[in-house]
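A single protein chain has been omitted; all remaining protein chains appear in their positions.
Moving on to chain A:
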Amino acid sequence: MAGFLQQVIEGLGAGAIYASLALALVLIHRFTGIVNFAQGELAMFSTYVAWQFTAAGLPFWAALPLTLAVSFAGGMLIERVVIRPVEGAPELTVVIVTVGLFIFVNAAAGWIWSFLIKDFPNPFPVGAVEAGGLTVSHSTLGVLAVVGAVMGLLYLLFRHTKVGLGMRAVAADPVSARLVGVRVGRTLALGWGLAATVGAVSGVLVAPLLFLEPNMMGGVLIYAFAAATLGGFDSPGGAVVGGLVVGVAETLAGAYVGFVGSDLKVGVPLAVILCVLLLRPQGLFGRAAVERA
């Protein structure tokens, strides 16, 4: 039993990582109505920025706010330069642009920082909490806490601010939103900036665990998509629950379901995505789009 619970804890740890990136995916979807395939690579790029600050001698806690600021500005810049020209185009066009952005950002990071692994400082102390035969590392607790905090902030933003209201209006119907005076362009840019910031938090959290190199977020992105689909692409709480469920399911399947093992573990997120889309397309916590007749 202790072994099983330990696997669940490890699954929660992995799930927290997926949830952190899923939050960024949810955020940008709420603001702009698109799915951003480049979100993971942007997070990776932000992590390199943070690494550059620490390599230049800044302490971690000074580098972090700087990185978040740079990421916010960078996200808005990308929206302005890359996304704005295709703003009115069909969703598919925008999604394809984000795929191109994925490839470009990955190559750019390799070009600037090389594909050698960088060591990234761990913001959390080394060691683990032990209780009743179970161990939870400080890193896992730290990641869970940060993910919870980001989730709470996003909830407040979505539900209790004017920005959140405008943003929901833009995502639902940009033309009507513009007619009632919402500044659509600024809202979209804000969405990209905030999503890049949340992504940067995710990258900085996972870099000490996964080791920083340009392909670090590729695998995480797949699981984050599964998490966001499961929880619902418009619900931050759903993204976190989705991430944790995917993490635990993947870990338990790898450990206890013989034929899955380590080989087929990557199939778990696919199965999750498929089942959710078939049974409850809006996700566990998402709201189905309703149109008034």
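Here, a contact is a pair of C-beta atoms (placed from the backbone, for glycine too) under 8 Å apart; a residue touches a chain by one contact, two chains touch by 3 or more; residues count from 1.
We adopt the following convention: contacts and distances are computed from a predicted model.
> Just to verify: the chain that's not displayed, which of "Alpha-(1-2)-phosphatidylinositol mannosyltransferase", "ABC transporter substrate-binding protein", "Elongation factor P" or "Dihydroorotase" does UniProt list as its protein name?
"ABC transporter substrate-binding protein"
> Touching the left-out chain: which of A:Ile222, A:Ala271 or A:Leu284?
A:Ile222
> Thinking of the whole complex, not just what is shown, which of A:Gln39, A:Thr98, A:Ser137 or A:Thr229 touches the missing chain?
With A:Gln39, A:Thr98, A:Ser137 or A:Thr229 as choices, the missing chain is touched by A:Ser137.
> Considering the complete complex, identify which of A:Ala62, A:Ile117 or A:Leu165 is in touch with the unshown chain.
From the options A:Ala62, A:Ile117 or A:Leu165, the contact with the absent chain belongs to A:Ile117.
> Residue by residue, what part of chain A touches the chain that was omitted?
3, 7, 10, 14, 17, 107, 110-111, 114-120, 137, 206, 209-216, 218-220, 222-223, 250-251, 254-255, 261-263, 265-266
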